[in-house]
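Every protein chain of the complex appears in place save one, which is left out.
Labels for the chains are A and B, by order of writing; each one numbers its residues from 1.
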Amino acid sequence: MSLFAAAGAVFRREIRLFARRKSDWANPLMFFLIVCSLFPFAVGSEAERLRTIGIGVIFVGALLAAMLALPRLFDEDARDGSLELLLTSPEPLAGLILARVAALALALASALACVAPLFALFYALPAEVALTLAWAVLVAVPTLLLIGAIAAALLVSARGGAILTAVLVLPLAIPTLVFGAGAAQRVLYGESPLAELALQAAFLLLALALCPLAASAALKISTE
Amino acid sequence: MARTEQQSTERYGGRWFWRYASPAAFFPLAGRIERLCWAVAAVLGVLGLYLGLFRAPVDAQQGEVYRVIFIHVPAAWMAMIIYLAMAFWSLLGLWLGTRLSFMMSRALAPTGALMTLIALWTGAFWGRPTWGTYWVWDAKLTSFLILFFLYVGYIALAEAFDDVRKGDRASALIALVGAINVPIIYFAAVWWNSLHQGPSVVKQGGPSIAPIMLWAMLTMTFAFWAWCIAAAMHRVRSVIIERERNAVWMKPVVRGQAERERT
Partner (left out) sequence: MIWDSWTAFFDMGGRGYYVWMSFGFTALVLAAEGLLLRQRRAGAEAANDRAEEQGDDR
């Protein structure tokens, strides 16, 4: 079996699991919705104020929601033993990990990106900002998941894994946060968001190239 | 101890450097370096404080408060250098599998975190009278805050495993990931700052720095270097004692050292 066939099989399995267990992606989505609705209660409901914080709140909310889904990558498989199968596979581990992250990213990023514009309207942001925000979330969430895969792989069997994952991953997600939120901000100022979106895409490509390798090294360390 | 050193000389021939990859050979050397560096840190620290507080003239633009520079800048340099050193030892450990490299990495981390904390704190107390605010979301300050988070994450991860070797290698990997990310984060922070028109405040006092100020700063920098090396050496020796508890060479060494310290 070639790497592509194996990765394809892993990818299809993950997608099928998502289709069956909707809580895996529905719960982070609910979390996102609730976090975004809390802020107006805290800062007040004037449209002007909501517009200033809206982009940031929605973006950070999306990243936190994606963080919550990270344990799903390896934890359950470590418990039921299918992680061992992944590890003993003759195919390069990095490719298989990439397939899993890709499946999670596809399910979660698209769900979050669909909901983000809705909240942009709640925060009194114009429609074109909402659209840019959706694009930015669509790029940022996979980047975060790729970086997060390293931490999730390291902490498969460690104490206090979930909170430590957040401590390790969130600082590393700052660049994509800066440029993603920056892109939407540009549109709000009536400028072109292309430079920021391109840089954000560059980070995604860099993460695509490096993170699966680091994550496979991490998985080997934590499960040896 | 003498026998161990001799044995490792035989085994590694003239390549004296590699000999010290063995904790048994490195332990006494680390002790000698540590004692030397404590002494250097004390002497240079006193000298640097004397030069900086009693000899350096007042700064024309900033007034007396500029004297914070004599601890702020050395601490900031050490914060960055120690992270690089940590990443270097981590890389060496993952690459060559040398136990001592991981121990060095772990021994450096707390000192690095404290240096970052000093740099942040003194920066705040320098900034308040100079620019009117304790904190600005400036690229440099933000990067240092994130550097502090990276140190904390590294330490927390290293302690999260019951298996020492796992903790070593896991935290080494995170140190490398962090090292790759630090320049990217800095670049992002600079960009972000220009986007939001933040106040670009951190500009040093210009080229006309009095020679005595320069001397004070250099002296303090070397004092901080010596302190950090001494602290790291002390800590790495503690780590060696913790980990090599059951090695035959360890017992006389530790007992002898404990007795020396008591008398």
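Please note the rule applied: a residue touches a chain if its C-beta (ideal position, glycine included) is under 8 Å from a C-beta of that chain, and two chains touch if they have at least 3 such contacts.
As the structure is a computational prediction, the values presented were derived from the model and not from experiment.
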Practice prompt. List the shown chains that the missing chain touches in the full complex.
Written response: B
Fill in: Identified contact with the non-displayed chain, of B:30, B:44, B:114 or B:217
B:114
Worksheet, complete the sentence: In the whole complex, of B:126, B:148, B:161 or B:225, the residue touching the missing chain would be B:126
Item to complete: Based on the whole complex, identify which of B:30, B:44 or B:71 touches the chain you can't see.
Response: B:71
Practice prompt. Mind listing the subunit B residues that contact the chain we can't see here?
Written response: 53-58, 63-65, 67-68, 71-72, 75, 110-111, 114, 117-118, 121-122, 125-126, 128-129, 227, 231, 234-235, 237-238, 241-242, 245-246, 250-251, 254, 258
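The rule is simple: only the chains that are shown with their structure count from here on.
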Item to complete: Starting from the mean Cα coordinates of subunit A and subunit B, work out the distance between those two points in Å.
Response: 34
Fill in: Complex interface listing, subunit A residues touching subunit B
147, 150-151, 154-155, 158-161, 164, 167-168, 171-172, 174-175, 178-179, 182, 185-186, 199, 203, 210, 214, 217-218, 221-222, 224
Worksheet item: For the complex, which residues does subunit B have touching subunit A?
Response: 146, 149-150, 152-153, 156-157, 160-162, 166, 169-170, 173-174, 176-178, 180-181, 184-185, 187-189, 191-192, 195
